[in-house]
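Only one protein chain is missing; all other protein chains are in place.
On to chain A.
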Amino acid sequence: MGSHGIPRVGATFDKSEQARDKEWKQIAQYQALEKDVVGRVNAKDYSDATFQLTSQLLTQNPEYYTIWNYRRLILQDVFARELAAADHPSEQGAAAADKAGLPPAQHEILLLIKEDLQFLIPLLKQYPKCYWIWNHRSWLLGAATKHLLARGAVELWQGELGLVSKMLGLDSRNFHGWGYRREVVQAIERLSGGGDEGKGSGGLVEPEFAYTTKMIQSNLSNFSAWHYRSQLMPALLSSRNADTAARQAFLDAEFELITKALYTDPYDQSLWFYHQYLMATLNPSNAQAPPILDPCGAAEHLQYLDQEIESVREMLDGAEDCKYIYQALLEYSGRYLELAPEGEGKVTVTELKEWLRELRKIDPLRDGRWRDLEGKMKL
């Protein structure tokens, strides 16, 4: 929406006459194409020719959502005709379909869907943030799921996993891409008859978890990958049938991973949010972070607070100007003192005051927040 990151090159008023002529011609051509498509669809001309014209128009303007709707109307019409004609397949069609192991109508539908998925690829590469292209892609896959046997549909969805990995390779933060990835994984697991997420024969939770490790290793500052990693944990642990010891080992390994990353770059917000997430899994008042440990009570919470306050405190050495360290220390210490009011000595009020003073000095932008924190912690 609107224009993003587009530097202004040459304003309209200084266009040459030649450039203006050219623009008028382009406008006339565009309008003629639009009029042709709209006229045909209004007259219910759902022919291949109309379909090709929608391709032309959408290639020029993929944001024109009504034309995507027209494209789906045409496809729906073709699917219905194929299914209706299924009783009288042509010999040639039947032979090809037989080879593919699908009934003829389904075979035709599969080919159409594959072709349209192919049509979208250059568009997605050119306009990776256009909602309507991703939306149309989901619709095609949904249509495949509806009309094809599970095996045929699952193959298509698996292909999508490759595509979305490629897209995320180009822009590792594209949230359409990450959202689509979740959709694809859910569909594969559902169609593979898994039932429980991550437990079916198509169980993807392990490879997906490994994918987040790979993404993080190639770029630590990728909160999208860290977030996805956090979301996979409950299913991962349950698919591994992790017991108390395994869960604790898992949490410890995650803390080790993030601590190493934080030493590499303590100024990276993404990493701190993940650290915060791991701490939140121990905090029963954060309902959005399910526990990793089992059991997970006040004793465990206190133990990790103790450990992480110590670990974060050590990060200050050489990074005394890093606001996130003070924020973490204040947050975790506040919780520590709530759980163990007698825990003074571990963290002293003098120290808390000192951290807050430093924080206010380094981060004046959020001074209102630090003032509120001061009041809340009674410092």
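The rule is simple: a contact is a pair of C-beta atoms (placed from the backbone, for glycine too) under 8 Å apart; a residue touches a chain by one contact, two chains touch by 3 or more; residues count from 1.
By our rule, contacts and distances are computed from a predicted model.
Enquirer: Missing chain's UniProt protein name, "UBC core domain-containing protein", "Trm112p-domain-containing protein", "Metalloendopeptidase" or "Geranylgeranyl transferase type-2 subunit beta"?
Expert: "Geranylgeranyl transferase type-2 subunit beta"
Enquirer: Among A:R173, A:R190 or A:R313, which residue is in touch with the absent chain?
Expert: The one listed residue touching the chain not shown is A:R173.
Enquirer: Of the residues A:H147, A:H227 or A:R313, which one touches the chain left out of the display?
Expert: A:H227
Enquirer: Of the residues A:N135, A:S238 or A:S311, I need the one that contacts the missing chain.
Expert: A:N135
Enquirer: Could you pull out which residues of chain A are in touch with the chain that's been left out?
Expert: 1-8, 11-13, 20, 23-24, 26-27, 30-31, 38, 60-61, 63-66, 69, 72, 131, 135, 138-139, 142, 173, 175, 178-179, 182, 221, 223-224, 227-228, 230-231, 268-270, 273, 276-277, 280, 285-286, 288-289, 364-369, 372, 376
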